[in-house]
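I'd like to ask you about the structure that follows.
Note that this complex is displayed minus one protein chain, with the remaining chains in position.
Entry: chain A
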Amino acid sequence: MYTELNSILSTTPDSFTQGEFILLSDRKSDASFLIHHFLSFYLRARCKVCFLGLVQSFSHYNAVSQRLGISLIQAKEKGQLIFLEGLTESLSVLIPQVTSTGNEAMDFLRDPSVGLRSLYDFVRSSVTSSGGGEEGAEEWGPPVLLVDDLSALLSLGVSAGAVLDFSHYCQATVCSQLQGNMVMLVRCDGEEEEDDWDDGGSELLLKGLTHQCSLTLHVQGLPTGYCRDIHGQVEVCWRRRQGDGQNTQKKLFQYKVHDKGASFFARGTSSAVL
């Protein structure tokens, strides 16, 4: 959890807006440090988290979260965190075994044209399992869905339309129905105006998701190139008007990622410059 980001977004683990769809996107950069922030943020807020980790192994997220002060292994044991490890599940699909494991969430790998129905079923069963029947089960807060990341689905053959359908269904279930939050990461590579609609869908996906979401954080490198002290810029854009009638809808910050977190500062106020 990065404290400066919390103050930028005006949220704390004790009070945050519910029913939000937060979109993280990057262009030729890496916004995954924001995923780690939101993961530790919602775990600290005692929410029930469903994490679809499609591109890295569980130990990767665990190691990073430990640096941020959260233990994913403990959260998983307590039932607060439901983790889908896409890589290991995919191996059982890609290399057909004699005995197949039960989890069907990654079945879209078998035939990407079918869509993400099985993945959505997995998400729905994770966030709605209330565990009320167990004794001693702790009461967790509203459910939260985190996806890292959606562009991997595009590269594995799923169409952009199917991914948009998936995110829409998840939003309807998690945000509207259960008043939880949703955080999704989308990555783009090319220049913004270069691609036409047929590029495999990443621009289409980004535009579609930006239309659906309520808060977007867009990470980009600096236009002047690589800099050791400033790793890039983050553009925060609120799409729904805040309750207290905040006027500012867009804010731009620069950030630097270091060993135990990330620091955000206004443009030109990097500690290396001042």
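As a convention for this text, contacts are C-beta pairs under 8 Å (C-beta built on N, C-alpha and C of every residue); 3 or more make two chains touch, one makes a residue touch a chain; residues count from 1.
In the analysis below, contacts and distances are computed from a predicted model.
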| item | value |
| --- | --- |
| Name of the absent chain as recorded in UniProt (options "Tax1-binding protein 3", "Protein-serine/threonine kinase", "Elongator complex protein 4" or "AP complex subunit sigma") | "Elongator complex protein 4" |
| Of A:Asp30, A:Asp121, A:Asp165 or A:Glu235, the one touching the omitted chain in the full complex | A:Asp30 |
| Residue touching the undisplayed chain, where the options are A:Ile8, A:Leu156 or A:Cys237 | A:Leu156 |
| Chain not shown, touching residues in chain A | 28, 30, 32-33, 36, 55-60, 63-64, 67, 87-88, 90-91, 93-96, 109-112, 149, 151-152, 154-157, 187-190, 198-200, 202, 231-232, 256-257, 259, 261-262 |
